[in-house]
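The excerpt is restricted to a subset of chains, each kept in its original location.
So that you can tell them apart, the chains are marked A, B and C in the order they are listed, and the count of residues begins at 1 in each.
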């Protein structure tokens, strides 16, 4: 079993020394370490993974023991253990390519999580859920039932003890309360190179504008539409020879890869959020 | 010597046949042909290059002869001959990398044009102009002298019979009159992936936003800032490890390549503009 | 219904004119046209798609009528009609990601073909075939049974009237006779940027070599291993931070996209082969 420590705090002398001293004195073996200092905000970030084989502290004693260090350096921090597998729920509307791609990655063992359920405001995904032995909840949204349906979703998520929500082309906007409850835990894929082409029909917007590349962006959902911290992006070249349907086809291939990477980064605890942007220790 | 024909017109049956019939009946040899139909607007585009060796019409007779065809199909069209070398003026402010790159391309024979002069609102580029045996005009701009300095530029451009203006990181906004006089003949490089990060300090904007790729865009200048028809774009990956200075460095490498491509496309008559976007027959 | 004409022949004056004359005189409406001249070999290539609505010739009369033109210009040529849907067989061994990706593209309507069966020398793919309502043939290969198992495959392919074979990570080498029977009709995906890293374990080869990008290549199978005409390739950046398993993961995402594109190009009749390379009218 391994432990993964994530830190962000004001930069000052001795942080790396103090943290590695803690590991070393307890006979830990560092497997992976990455750190970063943001020059402009002077914030220090660290991700440290070490083996608990022969470690001097029991699993329950690690967090209390580290707290003193954390306090001294004013750290925002977390420690998770590799035997904790998060539960992930996928939301989807009618476009199923991201859902299918995530499930293939999941089934091949690429994603370290459990995916027990799919939630949708449409029925197209039901067959895929059934073939994949997943529970499927049809939760249609109208302007009138939005609040109560969101409550229903909250109940479902609680029942399955969901830790992470992935919006795999889910085209409904949540209330601010729902979003706030899942801060930095709800990952969306937007089918443009954000901040360009926010909102509806980004491929149409890109086609109208005449851009020479299109993009896809995966980000944490915040209260402002398509404005949350970006986890991953990519672009692909298009030309005048590409009709709108070609943009969609090329873009969908991007969406799958970009969302797949973002979800993996999140699950492997490689993402730190600050100032509405991210450090990704890939 | 070759002729290059550019056409755009409403699509209908027989255009390709009629045009190639014109070439074939006059014993022309087609060297390069490309066409495109925009599905949404139903506009037909064509670029056709043929050899005038053994061609049945003299150079002066070609344009009158083709006019009848053009009228029949309501074409917007132009024919240029490969012995016409356009004159190009480079504008630059303080960042010289695009200027240097263009001059290296020019000196290596990659750009089919004459570049007799450089215009700048600063003095940094003067030495490069001198070493390259080019005329250099220092035209400083203040809020008060803008109109008269633009008139001075117009006089210079007229004297050198300039056909194409390249803004190689020139950081002044022209009046609408000046822009209108150079419609589809003034090429700018903007250091972002437009339409994201319009206006000033796009690298700072990108850094603040936390995007995972940065871009560069070359476009024709129109009356709306950074909104003209895009000729070429590209992106490059960045990460949290890149400070603002790294964004600038990576971005400058992009700017050079993107502007170099756009200028070449324009000079080789490969760009057609419609609906504020472009067909580039690359 | 549309017709698609593919041509390659020695370049000379009048080809485009003669072909478009044939379409125009018969009242055809050209939907898409692309041509290319290879400078070094002086070969002319063309792909022309036109609507048969109101076309002056019946479907059965088109090919005989065009033959005279074809003969005059010594063309290698073919005409297919959009109501002819080719039958495609997928071969796969143990890595199922390309298979899954192809099936998702097929189910979403992206691939214009029928896929009635999957052939494998292993059993891993059987469940997927069953869930997708496809026939599945388990054809294990040993050094001793290779010839007879190839005969069995030939019988299966004949029974299903297969037109195109896609090797979606199928790790067996066919006999020269089998390959010759499927010239330019058997598409492979190789998990490297060919011609680098031919043969077995290309990701291991790439890791050992320390390259900074890895690639994937889709090509037609010929008698020489991994040397057939390349249809499509792409690369992705790696670094020292990527272990061998990361190369595999990143590479698999490439393989899916590259193979998906190559199969689509082939099915849409966009590929012409000459001199062991391809023209792809994408």
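As a convention for this text, a contact is a pair of C-beta atoms (placed from the backbone, for glycine too) under 8 Å apart; a residue touches a chain by one contact, two chains touch by 3 or more.
None of the values given here were measured: they were computed from a predicted structure.
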Exercise for the section: Fill in the total copies of the single sequence across the complete complex, 3 being in place. Expected result: 4
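Throughout what follows, only the chains that are shown with their structure count from here on.
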Exercise for the section: Compare the CA centroid of subunit A with every other chain's and tell me the farthest one. Expected result: B
Practice task
Could you label the subunit A-subunit C interface same or different, taking same to mean over half of its residue numbers are used by both chains?
Solution key: same
Handout entry: Inter-chain centre distance, subunit A versus subunit C - centres from mean C-alpha coordinates, in Å
Key = 36
Exercise for the section: Mark out which residues of subunit B touch at least two other chains, giving numbers and ranges. Expected result: none
Completion exercise
The residues of subunit B that touch subunit A in their complex are 36, 38-40, 45, 193-197, 207-213, 215, 229-230, 232-235, 239-241, 243-244, 275-280, 282
Problem - Residue ranges of subunit A in contact with subunit C within the complex - result: 96-97, 100-101, 104, 108, 110, 131, 241, 249, 253, 257, 260, 282
Completion exercise
Listed in rising order, the residues of subunit C that touch subunit B in the complex are 13-14, 16-17, 20-21, 23-24, 27-35, 37, 237
